[in-house]
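For this depiction, one protein chain was excluded, whereas all remaining protein chains were kept in their positions.
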Amino acid sequence: MDNLLWLIPVSPLAGALLLILAGNRMSKAAIAFVGAGSICLSAILTLVVGFNFLSNTPPTGIMSQTLWSWFEVANFKPEITLYLDALSLVFIFVITFIGALIHIYSAGFMTTDKDYSRFFACMNLFVFSMLMLVLADNLLLLYLGWEGVGLCSYLLIGFWHESHANGYAARKAFIITRIGDTAMAIGLFLLFYQFGTLAIPDILHKAPESWSNGSSGVTIVALLLLAGGLGKSAQLPLQTWLPDAMAGPSPVSALIHAATMVTAGVYLIARMHVLFELSPIAQTTVAVIGAVTLFIAGFSALTQYDIKRVLAYSTISQIGYMFLALGVGAYSAAIFHFMIHAFFKALLFLAAGAVIEALHHEHNMFKMGGLKDKLPVIFWTFLIGSASLAALPLLSAGFYSKDQILWYAWAGEGGNPWLWLLALLGAFITAAYTTRMMILTFWGESKTTVSHKPGKLMTVPLIILAFFALFGGFIELPHNFAHFTLFSNLLQPVLPLTKLNVNESSEWLFQLIAAIATLSGIALAYFFYSRQPMRLAGLRTNGAFNSLYRFWHSGWGFDKAYDTLLVKPLVYVSRANKHDIIDRIYSGITTASLTFYRWLSLTQTGSLRWYVMGLIVGAIIILTMQIML
Amino acid sequence: MTIAFYITAFIAILSTLLVITRYNPVHALLYLVVSLLSLAMIFYLLGAAFAALLEVIIYAGAIMVLFIFVIMLLNLGKETAEQEKKWLKPKVWFGPAVLSLVLLVELGYLLSIPDQNLYTPDQAVEPKIVAIALFQPYLIGVELAAMLLMAGVVGAAHIGQHKKVVLHRFLQEKGSV
Partner (left out) sequence: MNGISINMVMILAAILFILGIAGVIIRKNIIFMLLSVEIMLNASGLAFIAAGAKWAQPDGQIMFIFILAMAAAEVSVGLALILQVYHQHQSLDIDKLKEMRG
């Protein structure tokens, strides 16, 4: 029943509008009902529509619903068309389902906040924008959703706007993603210039005809779209905003900066994969950026002490994995990892939020500890989430998705031993920092007492997400296990199957290596943080190690570099231009005329003889002109 | 004829120069009368007898007399001469004199374009012809001039009135009670 497709994005929009208009007059229960209920309605509708789509799949694999024509200028006529295929189905499932759970959680998390309705209004608006992004049929509509999620991200990061630091973090996020957005807009202009339309199916059909493999035109467009994705997905070099974005409430971090908005770049590249396939340079760039980002972010995560910042760097790292997979041509592996990552990362953020709330807003992990017995539900769900993140072999869903990526990094079409090596080291470090986080937060002696335990509204979503984080991986088992490829079969009409360069039979070796890497990472962290914590303190007295540690802690100095290279000159110029130069030109005109006025008024002496002298001088001048000419 | 013209012209220039450099206003006026008379002579030499007539009667006769009357009314005598002596220091008249000289040179240059047109006495313009022209094409000018003169008379009469200022007896100066 494709006439229900439009309700999926409209339901959150209606919720947002209702809350914006009437929010302060509604009771808390009503606000929560509208806010969370609209997303739950979307989730149910997604299940219905998805079930229908899967059972009677249209022959083209696409279900689209045109709502109306947006505008018409010359020959350009974009329409508001919702476009459902396997790829967008996966995305809307994740967005609505995880979104619903997060909204239910935040109904409990934000009860004591005075801006209850504003929160839900912004969250609903965000879900609407994200749904429009993934359901868009043409790039203009996608850009609408793109900008919408950027706006809502700004509004929600700076939600507690009374503190200046939050506003600064929100502005930083917005400005950095804007840089990516501008590049993407230029890419859209180039696409329009080339094809005369921005409809995605048309572009993907016409691209191979217009551009030959590796031509500069398609490379430039692909790189510009990639730049847009880099901004939204917080990859190198635009990754500095995400750790600071943790200033927002935890549900915001869970929804926007873990599960959905930061994956918009992944969606864009997967959707426009034809362009990337036509340009090997762009595709290699994607893979390299992904690999380097995941490596860098891993080290940064290892040295943070704020629990949410660890998770933020971890998000950057995991999305690096997705980019790596897209770059080597393993599209379905990237989307699979996206789905699993959404589950466990949202779970981790929500659980971290619950911990912070229970310890009365304590973010520093070194001041936590011993929560294993005090907060059992949170402990077990956090454990499951961490296991998935660290890709604990065989048990957790994260293992299956990350392992696939590692395999394709070696064996895929664009695969490369160096990429595989970086990814492997990344897996090792991921396991290490995840274990570190667990040990510091839940084991050891309790340094801060629990003020109050979280309620049912907060714990039930955690349990549901934990279930999926544990068992979600079983829908796609590697080839040598059981060849159960439900997920990639689903995506096959949209995304091509990954081609292999190497013989399949050596896959078990790589799985073994990956498993060893994970286990050794866990062991290392266990050694340093549980067994012999004094060793680490001893290491830190060493000057070189300490400066390296601090370098990793500051995110490899990117913030400082951007500050010195870009921010300081700009602020200097804007301060120097405090009395606006352009304004000065205009006020200079008035000053000049005032000066002339003053000079001229000196000639009005009131003395008659002076005036007659003026007459004489004038006569002389005119006569001189007569003589000369 | 030409000699007469040049001599008269010389007298006119000389007397005009003396007009503007005298200290005593009455002296200046008299020199101006001389200048006007010589100008009337030049008019006659140019054949404009009617104009010469008018110049003597109206200009030298009426306007200059008006000036003399005012000077008598204002009682400008010795003190004025002293005052003028003080006011006419070299640094006062040097600049303007230079300026005027420059202007003169330019005017002279422009006027001395070689376009000699000699006048002979047969070409004198009769007063009769002037009168006819006054009453035919230029009639309206005459009417306007009449209106102007009336305005002048009325204006002068009104402006020249002396209104007696009446002060309250407390404000009157001592000694005039």
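Note that the chains are named A and B in the order they appear, and that numbering of residues resets to 1 at the start of each chain.
Following the convention adopted for this analysis, contacts are C-beta pairs under 8 Å (C-beta built on N, C-alpha and C of every residue); 3 or more make two chains touch, one makes a residue touch a chain.
As the structure is a computational prediction, the values presented were derived from the model and not from experiment.
One of A:T66, A:T605 or A:T624 touches the chain omitted from the figure, and that residue is A:T605. Although one chain is not displayed, chain B still touches it through residues 1-2, 5, 9, 12-13, 16-17, 19-20, 25, 28-29, 32, 35-36, 39, 42-43, 45-48, 50-51, 54-55, 58-59, 62-63, 66-67, 70-71, 73-74, 76, 80, 83-84, 87-88, 92-93, 96-97, 99-101, 103-104, 107-108, 111-113, 115-120, 123, 125, 129-130, 132-134, 138, 141, 145, 148-149, 151-153, 155-160, 162. Seen across the whole complex, the unshown chain contacts chain A at 601, 604-609, 612-613, 615-616.
Keep this in mind: only the chains that are shown with their structure count from here on.
For this pair, chain A with chain B, the centres built from the Cα atoms lie 97 Å apart. Chain B meets chain A in the complex at residues 96, 99-100, 102-103, 106-107, 109-110.
Looking at the complex, you find that chain A touches chain B at residues 613, 616-617, 619-620, 623-624, 626-627.
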